[in-house]
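Inspection log for the structure reproduced underneath, given as structure tokens.
Only a single protein chain was left out; the remaining protein chains are all shown in position.
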Amino acid sequence: MITTGIDVGAKTVKVVLMEDGKIRGKAKVLSGFDQEESAKAALDQALVEAGLSREAIGIIITTGNGRKAISFAKGDVTEPRAAALGAVFLYPAARTVIDVGAEESRAIKCDANGRVLDFAVNEKCAAGSGAFTEAMARALEVPLEELGPLSLKATQSIPMNAQCAVFAESEVISLIHSKTEKADIARAVHDGLSSRVVAMVRRVGLNTELVLIGGVAHNPGFVESFKRTVGLDDVRTAAEPDFVGAIGAALAAAE
Amino acid sequence: MATPTKYPTAPLKCWPKAKEIREQYYKDYAQAHERGGIRWSGGAWAFDAVPMGLGDDVHVMTGEPYAASIAWDRKFAQECQDATDARGWSRDLCSYMRIYWGSMYLNRFHFGGEFPKPNFYYQSQICCSHSKWDQEASLYENVPYFCIDVCVGPYETLDEGRVNYVVNQLHDSVEGMEKVTGRKYDDEKLIAAVHNECRSTSLWAEICTLNKAIPAPLDEKTMFSLYVLATLQRSSKKVADFYEELRDEVKDRVARGIAAVPYERCRIITDTQPPWGFLKIYRYMEQFGVVSIGSVYTFGLEGIFAEQEDGSWGPRKTPQQLGIKINTRDEALRITADWNLSRPCWQHFYDPRIKTRMMLKMVNEWKLDGVILHLNRGCEGLTVGSMENRLGLIEAGVPVMTYEGNMADEKEFDERRTVSRIDSFMETLGLKQIPEAVALHAA
Partner (left out) sequence: MIEKFKQWYDSRHSYAKEWKERTGGKVIGTFCTYVPEEILLAANMLPARILGSHEPQDVTEPHIFGMFCPFCRDSLAQGLKGRFNYLDGVVLAHSCIHFRQTFNSWRIHLPVEFSYYIPMPNTVQTEHARPYHREEVEKFQKAIEEYIGRPLTDGDIDRGIASADRNRRLLRKAYEYRKLDNPPLTGEEAMYMAVTSQFIDKEEHSDAVEATLNSFADRKLPRETGIRLMAVGSENDDAEFFKMVESVGSTVVIDEQCAGSRYFWNESTANGDRMARIANRYLDRPPCPVKDYPAHSRFQHVLNLAKDYRAQGAIIMQEKFCDPHEGDNPRLKKFLEENGIPTLSLEFDSTNPLGPFRIRVEAFLETIRGEELF
């Protein structure tokens, strides 16, 4: 039986087709204004990759912030559930799943079956999500995908004093004007983000059997900063972190 | 999947009366001066029995319920907060306070006409924000302010010196009010008011205790419209009599197995004031068969509880029930001081563990399956220690969910995200939406 998971995120829609516990095809497109259209487009792309037709697929389950916007889906599961199922599928030992997305980040405590035991979501005044690095990348006039690698070239840690994202932007500009190296500023930005993410994770309990997923887990600067903040030499990052939610939704469809 | 049990439901017979009492209350306040009466404003935790000694025509408007009423009217609520923001007040201040001040600054009374100026403000100081609230209001309106400091530690450590501190201030306030109003204080009226106060709050606790029944005869959303009368004026005979009627009706509902939520299969409590403009989230949860049977807030904001003979939690016995006669002003003030100091919602101000113990008692005795904590950015007084409550509940194995919001400032409440969290919590509890309940809701 082929099941489909569609993760309708704030920025991108991800689709995964699974059959008997194996991934047959996947695709990612920008969410844009019409989430349903984008979901259809992503599904079509995934079908092409899998060499399947629409009729061949079975149940479609959605997740993500636009999960209720897809009329052709059978049902939906929440992001924590999808993240936990997907993470444990990929890494059976995972018990804490940290999902850092464009708009929201969350920490999920789960059991060996991917069942959610507790979860926390970034709150106001602890806003730690991809949107923060995007805004800072703009302020630094660096393309977003280069911000992480740039931060790895930093030679010192400087504290980001502004704890509000709005103030942080003017602080970055002040730092630029005071001739601080962009690489060091980039590191400070990632440290600010990872500090907020870790603060949230502590609410569900930080343990070493953790895995980072979500779009921001692609960012090597964030991953490096996260390791330093939690004091771990190594942190498991999903190979394709932005597809974990869709995998979880596809697994939920099979249940 | 087996169809879940559907319990019989029935509307509350005394519901219209509650509405009527509330409407009349605000009318009386607005018209008090025209009738030669006195009106005072203050907090729902003020010792409202004490000003009653000034006469039969003393009317009060407590600030929190007034602001909560406005919060339901999201447009006016925003206008009030904007007016307060424009005067330089911080947005993170108590949202009730911001709304009340806004209504005052705009000189618009939510129930029509101009904002009625009180003769004086009367307040209890237990919450830093409350005391500032009426300090500013009294400065703005240029009227006296009586602030009774009740920060004497938790009830379990109350001793004579601590009670005396509160009682002495109450005595002073009587003399102060006499001076301000030019009236002679009547101790008999005080005594009657204290008896009514004890009756109201003990009856409310009894009603909450009846919610131990399965199915619960009342759900928290309904209880909000009922407990509010005690926050308006618990020392009035009208309110006490109403609660007696309500108690009898709820007893009857229990005897007949009448449920508040027809598909009840999961019982929870919440915490602090709800986001008033979004009470629909309670109806949403009912689609999963979830009933909130109350909270420390709904129970203990005004309800006065005590440990019963069998160790369970239930209503505190009133002086009348114990055969205690109140003969003098001092005795009356002592009783109202002690009575109010035992209030459940005052204990967490000193130690969150006291509230955690209360919540665990509720989990056990009201047979709960989980707890939803509203991390209410609009009220620091009731959220103090919330995260420690959460840790205490988790340690005891109780499923807990939190969501951030604001009881009265909708800018700080994200409906979509909150519903998403509720969905996740339902998943954790193993609950899916009940199609029949969803259909009922849609109808």
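Residue numbering begins at 1 within each chain, and the chains themselves are lettered A and B in the order written.
What we mean here is this: a contact is a pair of C-beta atoms (placed from the backbone, for glycine too) under 8 Å apart; a residue touches a chain by one contact, two chains touch by 3 or more.
Because the structure is predicted, anything quoted here is derived from the model rather than measured.
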Who touches the missing chain here, A:Ile2, A:Leu17, A:Ile70 or A:Leu175? A:Leu175
Tell me which residue among B:Pro11, B:Gly36, B:Gly88 or B:Gly397 touches the hidden chain in the full complex. B:Gly88
Using the definition of touch stated at the top, determine which of B:Asp57, B:Glu114, B:Asp172 or B:Glu307 touches the missing chain. B:Asp172
Among listed residues B:Asp28, B:Asp48 or B:Glu136, the absent chain is touched only by B:Glu136
Have a look at B:Gly161, B:Gly182 or B:Gly397 and name the one touching the chain we're not showing. B:Gly161
It is residues of subunit A that touch the chain not shown, namely 120, 123-126, 159-164, 167-168, 170-171, 173-175, 177-178, 191-192, 195-196, 198-200, 202-203, 229
Residue-wise, where is subunit B in contact with the chain that is not depicted? 87-90, 92-94, 125, 127-129, 131-133, 135-136, 139, 145-149, 151-153, 161-162, 164-165, 168-169, 172, 349-353, 375, 377, 380-381, 383-388, 390-391, 404
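As a working rule, only the chains that are shown with their structure count from here on.
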With chain centres defined as C-alpha means, what is the inter-centre distance between subunit A and subunit B in Å? 41
Under the stated contact criterion, what part of subunit A meets subunit B in this complex? 65, 77-81, 104, 115-121, 123-124
Within the complex, subunit A is touched by subunit B residues 375, 377, 394, 400, 402, 404, 412, 416-417, 420-421, 423-424, 427-428
